[in-house]
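This is the structure I want to talk about, given as structure tokens.
Excluded from the complex is one protein chain; the other protein chains are retained at their positions.
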Amino acid sequence: MNPILADIYSTILPSAPYVIAAYALLWVALLAYVLVIARGQKRAEAQLMLLEEALADRQAKGE
Amino acid sequence: MAPEGKSPRLPEAGQWPDRVAPAALVAGIVLTTVGFLMAFLWVPPVGGASVGGAELIGDAMVSQKLLLSQKIFYFHMPVAITSFIALVFGAWYSLRFLRTREARYDTCARIALEITLLFIALTMITGEMWTRFEWGVWWSWEPRLTTYLVLMLVVIAYFVLRGSVDEPERRAAFSAVVAIIAFIDAPICFMVTRLIPSSIHPVVLREGGMSPEMGLCVAVVAAGMLCVAFALYRARFRQVRLAQRVEALKEELGD
Partner (left out) sequence: MAEREKQERARRSDAPASPRSELCARPSALEQYRVLLMKDLRQELRTKEMLVSMGIYALLVIVVFGVALSFARPGADFLEVSGGLLWALVVFTSLLGLNRSFSHETENGCLEGLLLAPLDRGVVFLAKATSNLAFLAIVEVIAVPLYWVFFSSFAAPAASAPLIVVPLLLGSVGIAGIGTLLSTITASTRGKDVMLALLFVPVVFPLLYACVSATTAALAGGVLMEEAFATSLALAAGYDVVMLLASWVLYDFVVS
């Protein structure tokens, strides 16, 4: 390759890992937050189930 | 982000924003993908240091090194814009809390600040990667990174403060005040590092002189990121409201 062209393109390969890392980490961070939300949701639903069972028990005992 | 008419209706899960949220998420993903493709395939590359001569590439004379790392900018700036808009909403909900003392607004403010923190973290990550390649060091005290670091510290301080006050009323009032101070502080931070000439530490402003194609790409990605942020906010809000309602039920049933 003509040396000037080589020079023009010289930064592309070395910078590629950083560019890929930037975009990848961006989506990883967003997914991490989604996981936080999902975990909170699961926990809340488990609590709700426990409450429903307790209420059903109480009603059964009441009668 | 939540309906607030003249009637004292508080933001609640399951109202109209929740129906819009999935559509917003899809729109956000589409827009950011389109923007990503635009960034790499359509916007002309930005030149860096000059090379010895000039070559004909495509149909233009190129006499500088073509930068791939600059492409990070097309996600770095939109994410920064989104974080600031999230902060605006956080301050708005904090203000509403201080006016009405309704705990619901405190919840909204807290979640908005969570989104702010998330997007500031994204800004720092993309900025880090960009800096690392450009300057070969992990950190330089240049205005952009320093401003975001300071902003991130304020938002982290907000959450630490919330953790260290036990009484709910006080916690909400204190965090609302801090959120408003953070909102006022952010633009001042931006201005200060740009307006003060620093001849000791040369400031390299890269955003100066954006061509229209660059601007369009940034706008597309910014719109996409805002949609994603909105969807995340509603999802988190629904989850937190569910947990709060379950807690309230628990207390009433006396378990």
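A and B label the chains in the order they appear, each numbered from 1.
In this text, a contact is a pair of C-beta atoms (placed from the backbone, for glycine too) under 8 Å apart; a residue touches a chain by one contact, two chains touch by 3 or more.
Nothing here was measured: the structure is a model prediction, and the numbers come from that model.
Counting contacts over the entire complex, the absent chain touches B. Only one of B:I72, B:C108 or B:L151 touches the absent chain when the whole complex is considered: B:L151. Contact with the omitted chain, checked across B:L10, B:A103, B:V165 or B:A219, is made by B:V165.
Contact with the omitted chain, checked across B:T32, B:T82, B:T131 or B:T193, is made by B:T193. From the options B:A39, B:C108 or B:V178, the residue with contact to the unseen chain in the full assembly is B:V178.
Interface with the hidden chain, as seen from chain B, comprises residues 98, 150-151, 153-154, 156-157, 160-161, 164-166, 170, 173-174, 176-178, 180-182, 184-185, 188-189, 191-193, 195-200.
Rule of thumb we're sticking to: only the chains that are shown with their structure count from here on.
Between chain A and chain B the centroid-to-centroid distance comes to 17 Å (mean Cα coordinates, whole Å). Across the interface of their complex, chain B is touched by residues 2-5, 7-12, 14-16, 18-19, 21-23, 25-26, 29-30, 33-34, 37, 40-41, 43-45, 47-48, 51, 54-55, 58 of chain A. Residue ranges on chain B touching chain A, taken from their complex, read 36, 48, 51-55, 57, 62, 64-69, 71-72, 75-76, 79, 118, 121-122, 125-126, 129-130, 132-133, 228, 232, 235-236, 238-240, 242-243, 246-247, 249-250, 253, 255.
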